[in-house]
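Missing here: one protein chain of the complex. Every other protein chain is in place.
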Amino acid sequence: MRRDERIPSDELRRIDEEIRESWPTGSAVDFEDAVAYHDSLPAHKRFADVLESADEPLLQPRAGVPRLDDQIELLAALHEDGEADLLPTTIDSYTRDNAYEKAQEGLETARETGDDALNGFPAVNHGVEGCRELIDAVDAPVEVRHGTPDARLLAAITFAGGFQSFEGGPISYNIPYTNCHGLAETIENWQFVDRLAGAYTERGVRINREPFGPLTGTLVPPSIAITIMLIEGLLAATQGVRSITLGYGQVGNVVQDVAALRALRELGEEYLPDAVVVTTVFHEWMGGFPPDEARANGVIGLGGLTAAIARPDKVITKSPQEFQGVPTTEANAAGLRTTRQVIDMAIEQEIDIDGIDEEQDLIERETHSLIEAVFDRGDGDLVRGTLEAFDSGALDVPFAPSDSAKGAVLPARDDDGRVRILEWGDLAVDDEIRAIHRARLAKRADTEGRDQSFRMVADDVDAISEGKLIGRPDTRGDV
Amino acid sequence: MRRDERIPSDELRRIDEEIRESWPTGSAVDFEDAVAYHDSLPAHKRFADVLESADEPLLQPRAGVPRLDDQIELLAALHEDGEADLLPTTIDSYTRDNAYEKAQEGLETARETGDDALNGFPAVNHGVEGCRELIDAVDAPVEVRHGTPDARLLAAITFAGGFQSFEGGPISYNIPYTNCHGLAETIENWQFVDRLAGAYTERGVRINREPFGPLTGTLVPPSIAITIMLIEGLLAATQGVRSITLGYGQVGNVVQDVAALRALRELGEEYLPDAVVVTTVFHEWMGGFPPDEARANGVIGLGGLTAAIARPDKVITKSPQEFQGVPTTEANAAGLRTTRQVIDMAIEQEIDIDGIDEEQDLIERETHSLIEAVFDRGDGDLVRGTLEAFDSGALDVPFAPSDSAKGAVLPARDDDGRVRILEWGDLAVDDEIRAIHRARLAKRADTEGRDQSFRMVADDVDAISEGKLIGRPDTRGDV
Amino acid sequence: MSNTVVLGVIGSDAHVVGITILEQAFSTAGFDVVNLGVQTSREEFAEAAVTHEADAVLVSSLYGHAEQDCRGFHEVLAEADVDAVTYIGGNLAVGQDDFERTRETFRALGFDRVFDSETDPEEAIAALRRDLEITPTEADRLTVSS
Partner (left out) sequence: MSNTVVLGVIGSDAHVVGITILEQAFSTAGFDVVNLGVQTSREEFAEAAVTHEADAVLVSSLYGHAEQDCRGFHEVLAEADVDAVTYIGGNLAVGQDDFERTRETFRALGFDRVFDSETDPEEAIAALRRDLEITPTEADRLTVSS
């Protein structure tokens, strides 16, 4: 098992070579040439600089289609019609599984039939040259967004291909995304990704790294998400990453969301080394959306308003077609503009809501408790601490498909709609905190005249898609 | 000139007869028969009861097409697909001008060609029977919405036709809507309308009356709107109206909007007689909309959120197609559902924003000053006071097309986006209040490094349609 | 270069905000503006054009009845011997129209230019300068697409 230590240069080279040899397009990667390519990019395509110097939340959609020319067209449209500030390239599911052969088949089918046989852009198959064509063609910084447990080859190719931001991390792209990879394994994989980003950083190409904050997107308690962001931020920093964007997914309660984003920023500054520039990203609601574009626009609007108050550095927008499937370009651009309008109308307003500080305190207390438990269990080593914490359930993620997490934690909303914890499993928070949650949930149970149970959790999971924040019993009756 | 006194019964009868004789369909109006018809309506079609007993803001769209069957279909769709709680019937512009002949032509063209040759439902031409067919066919309470300075015949026919709510008032349907009617004249006209509603009320049919709060819809300072609501409420109460819904149009600053809605309710309770049940209605942004449905959804979303915090009894929704023209049924229903989603997600949350009380205090101080000035000038008579106040500019409405208002007041947003007064004309507020506005506007001018001028007003008029709340100089540069 | 522009809202339309903005923009641009306000009849437009020897008549309509209101407008102008450039702008049709069709309708009614409600006043000013052959200025380089 690796420790939380910087991968030595020779080891880096060894893995790098091995990785590049694992698939034909790997051979086109040349570090020196890549650094030169990045150096040739104009200032407005430098992801970290653009993000870190913005004075308003920047907007970024999700988007990826198999063919290069379609992807260029899609990104151009999102940039122009959607007024996106930052652009994404979402990778297909086969690539995420390292099934490059299948991705190749899908790409060829797409090329022949024009059908989108893949649910994203197979960057490995497009190779360094294809990626650079994309970077050259679009007029804004572009991030790789994926969900790949073993993203080493993807990183090698996309970094060399000119992408300057890379989403994911060993926990956030494992626990919510797969059940086929152990945590020890993904930590190793991501140490390489971060080390490679660090190598570019040393040469002046500050690759931005963005741990995936929303996790399973479904009622994730803020302190759990923030703890994982801190771990991934720390692991990345060890490997030399200097631009880190910590993420958080909207839960829909404005006070809790603003408090969480503030806690995320504060704790990020507190825990990450000074050499790292910390930024934050807010994801509009990542759980189940309403099956209706009009209602989806309401969800998006509330997200925009939350962003205007909390002022994260970046917002990842949703489209009104989220429920149904991958959105059309127009719907994707519409989600961006709806968000922009709300943010721009609200951001100059002084909107100070009571109770944010208290909620932030609670989140910070919980997070401190969790992250210190991780440190404790690691006995000086964060990798070990992380593994032990997940193994014991001291750290856990609700609705995790992965066996690497206990999945014993169950969240539910309180009477105000804030996400609390109903089932704790072995989560490392003390009784005092548990009592606060318990009291809040008891109040809700009381309001609803029913017991706290999985039924409540299930109702909450469906609530937003059914038009409410809280899954009250009569809500279900309506449907 | 009439005074603010209840029209005596014989006078009521006299005018009523005269009015009914002025156009053929008037002859079908029979008061006793009408009372019996209202009594036959089920509880869920009784407007005042439904509105006054709701425990969440009810939603109502705007909608009117010329043909009866189309109008029925339209309202059914808005009720079912839009989930509207209360339904409207918006009257066409010819009827508003009492040009029933032209309305008839338009209606016939519509019947022949299927084209919507009128911009609303010509209720007078459809007559009592047509109206009742509509009321019978739709499954929710229906309000008449129009903009008619002389709405006496329209009221006589629609009340007899089963409508139980009627928008407008002598000021609010004059000053913003026309330049062809004096204020003394419209006050007389509306005394009759209110007296007729009062006559039904006496018989147990509580016709709901709703003064039109948004006025010109364009940066109207809250205190001006509220003052006019109080005047119209008082005039209606004198005539026996017992269910009054005071209105207010969103200005887009959340704190100011919530403060204004609270002030509206408080002052309504304070000034209107105890016998009157006071409710409030919030109109989503009534000024120029963005020429883009996605951005329009953002404006609507902010309106929904404001409603969730302020909890008015009713919300009049906008559609994403507001900019372009009369919306399709689908777009109209979409505006309703977007609003519903935001309200239902936010309404159970405790969102207490700082500064609402101070803003409310300011609005109440200004309103007291204005309404007391009206009382003073009337020397005991509200009608006279109103006329003199408008005549002297002690009361005024910005962007008024009517010569009955001085139109000397010019509003502009302050640095926080709240609507303040830049040019006062002879508005009856004291120097202390003026100084507060001046200081706020000076701060903005300072931020923008430019003088306070009409340019600023013009920029603010366009701002929301161009994507911002405040018309900053660089905003224009962008476009 | 004191060119005179007659401006008003036609029919029984009372949307005044647009012409308030237009009045200010045209004045600032150096035109003499005669603002007739809202609910102006064809005859009032013609009269004002004669009285003020207008170079241009600018008609605004927002409420959706423009077509009915403008039928015969140019005949009234012709009878009064008005020889001015005529523009119309605003929300010219009821509902969600296709603007190109609307433009044709109003061109056929005799308007020299037809503007939709997304029109920036600067655009109309640039067009009018061109139509009246006023010495080009900075603003003129804006594209005119009406």
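Order as written gives the chain letters A, B and C; numbering starts at 1 within each chain.
To be clear about the criterion, a residue touches a chain if its C-beta (ideal position, glycine included) is under 8 Å from a C-beta of that chain, and two chains touch if they have at least 3 such contacts.
Here the structure is a predicted model, which is why all the values come from computation and not from measurement.
Visitor: By the document's own contact criterion, which visible chains does the hidden chain reach in the full complex?
Guide: Result: the unshown chain touches A.
Visitor: Which residue among A:E11, A:D49, A:E73 or A:D116 touches the omitted chain?
Guide: Selected residue, touching the omitted chain: A:D116.
Visitor: Touching the left-out chain: which of A:E11, A:D97, A:D376 or A:E448?
Guide: Considering the complete complex, A:D97 is the one touching the chain left out.
Visitor: Tell me which of A:F121, A:W190 or A:F323 is the one touching the absent chain.
Guide: Checking the options A:F121, A:W190 or A:F323, the one contacting the hidden chain is A:F323.
Visitor: Hey, which of A:T25, A:T89, A:Q104 or A:T178 is the one touching the hidden chain?
Guide: Selected residue, touching the omitted chain: A:T178.
Visitor: Provide the residue numbers of chain A that touch the chain removed from this figure.
Guide: So the residues of chain A touching the missing chain come out as 93-94, 96-97, 99, 116-119, 176-180, 216, 218, 287-288, 291, 321, 323-328, 331, 399-402, 454, 458, 461-462, 479.
Going forward, only the chains that are shown with their structure count from here on.
Visitor: Classify the chain contact graph as line, ring, star, complete or other.
Guide: Contact map by chain: line.
Visitor: Farthest from chain B in C-alpha centre terms, which chain would that be?
Guide: Of all the other chains, the one whose centre lies farthest from chain B is A.
Visitor: Suppose each chain is reduced to the average of its Cα coordinates; what separation in Å results between chain A and chain B?
Guide: 45
Visitor: Return the distance between the CA-based centres of chain B and chain C, expressed in whole Å.
Guide: 30
Visitor: Mind pulling the residue numbers of chain C that touch at least two other chains?
Guide: Not one residue of chain C touches more than one other chain, so the list is empty.
Visitor: Where in chain B do residues touch at least two different other chains?
Guide: Nothing qualifies.
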